[in-house]
Structures are given as structure tokens and as C-alpha cells.
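The complex appears here minus one protein chain, its other protein chains still in place.
On to chain A.
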């Protein structure tokens, strides 16, 4: 599907009318499933993801499919097991993806390892944290949306963690073939742009510049990496603010509704 990106240089507007440094609408909810330990729903543009966290709990019998970020049930750290289900109706062409799909398995292990770096897994020895992610709609930046949703659900589950792991994508305006130096970096790519332009997914820990996940799957000049990474890291900070606001608003609402008592620790919410 060829995309006419040549118009970008004329108006400096992208296919969906955004500027280079604009995120798409990020809408998120936490505690969407009352019965789950932690749950979240996240939309980044038209990419929609649901997440349910179970645990930390006793590890059940080992099932296939899930790939762990920890070292097994007997270790002194909790194991993070991530399962990703990509719904058949999530993309334009209905493509059947089995559990054995290597791309999905790679994403599972990426999300698991990213969470394991931020969660205080050493507090829960011999246990397992199950993260189940469902992709309802795909429109680019899938891995970033998955990481953000998983972070929110872990916050909701009340698992101690260092900070938010916030993720977003960054790209570069011209394809690798066009070796022009005036290429602008772009923030938060949609599906159309992802198909056409070099892109990378960045996830950072909290407010810092420290990169947890960096995935680039397209050919790009090494000189453009710096610009793309800078824009990506900056985007992650914006995403972190948005996620933080979601958590705080939910906390405030829960106090107002009387779901939780206003305790000393919760004073700093308002």
C-alpha cells in the first residue's frame, strides 16, 4: 500500500493532520474488570488494547505459550508471564495468528522483560504475575500500546514498582532509500506511516532518559537514530504524564465514591 508521504514537506502535516511532535489521542482507563486483580484499557489513536493482571499468586501448572521474564517458579523473584492475544478482527485483513507466532512470542517476552525490570519482583518469591493482553484493534504502535496497558494494569494490581514504563514510537520522514539530510523525526506513528517509514519503539522508565525497550525493525541511516531516539524519549515522557493523570483521576474518584477510605498515604493524590 503506497502512501504519499511527499506532501509532508509542503504543509508539514502528516496523513492524519498531526504535526511532527504530536501524539495521537491517548485514552486510558484502569480497573475496568472488577473481578481481576488489576486491569486496564488503553487506546492510542485507533490501537486498542485491554490488559488483565492476575497475581502475584502461586504459580499454577506450567502452560505452554507464555514466556516468562523471571527465572521460574522456584526462584526468589516472582516470574512475570505475559500472554498476548491478537483478535482476528483487529486489523483490516483478517489474519489468523496462532499462539506459536514468533512475532507475538517476541512481543510477549519483550513486555515481560520490560515489566520485570520495573516491578519489585524480589518481594514475591516463588510466585507468578500473569499479564494477559488482548489486542482489539491495530493501528500502529502496537508494542508501545501493549507496554503502556500492562504498566497501568500493574499499577492497578498494586504491585510495587519503581516507576511507570511508558512507551511510544518514533519515525523519520523519508524512507531509507532517500538519503536526504533534511529528514524530520516523527512522533507516534500510525499504521500507514509504520508501513512506509523507518520507525522504532522506545520505552523509558519514568521521567528519566533511561531506555528499557528499544526496538527498530526497519532500515534506517545510523545518523538519524539520534533524532528519532530523542523524539521517542520525549514522547515517552508525555505518555508518562498522561498515564499518571489517569491513575490519579481514578484514585480521586474512588475516594469520592467512598470505595477507599481517605488514608494518610492517599493525601498526596489531590
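Everything that follows uses one rule, which is that contacts are C-beta pairs under 8 Å (C-beta built on N, C-alpha and C of every residue); 3 or more make two chains touch, one makes a residue touch a chain; residues count from 1.
Heads up, the rule we're going with is that contacts and distances are computed from a predicted model.
Peer 1: Please identify the absent chain by the protein name in its UniProt record; candidates are "Exosome complex component RRP45", "DNA sliding clamp PCNA", "DNA repair protein rhp7 treble clef domain-containing protein" or "Aminomethyltransferase".
Peer 2: Result for the unshown chain: "Exosome complex component RRP45".
Peer 1: With the missing chain put back, one of A:78, A:213 or A:247 would touch it. Which one?
Peer 2: Looking across A:78, A:213 or A:247, the contact with the absent chain belongs to A:213.
Peer 1: Touching the hidden chain in the complete assembly: which of A:39, A:83 or A:110 does that?
Peer 2: Only one of A:39, A:83 or A:110 touches the chain omitted from view, namely A:110.
Peer 1: Sort through A:11, A:34 or A:222 and give me the one touching the missing partner chain.
Peer 2: Checking each option in A:11, A:34 or A:222, the one touching the absent chain turns out to be A:222.
Peer 1: For chain A, enumerate the residues touching the unshown chain of the complex.
Peer 2: For chain A, the residues touching the absent chain are 67, 69, 72, 102-103, 105-106, 109-117, 176, 200, 204-205, 208-223, 225-226, 229-230, 233.
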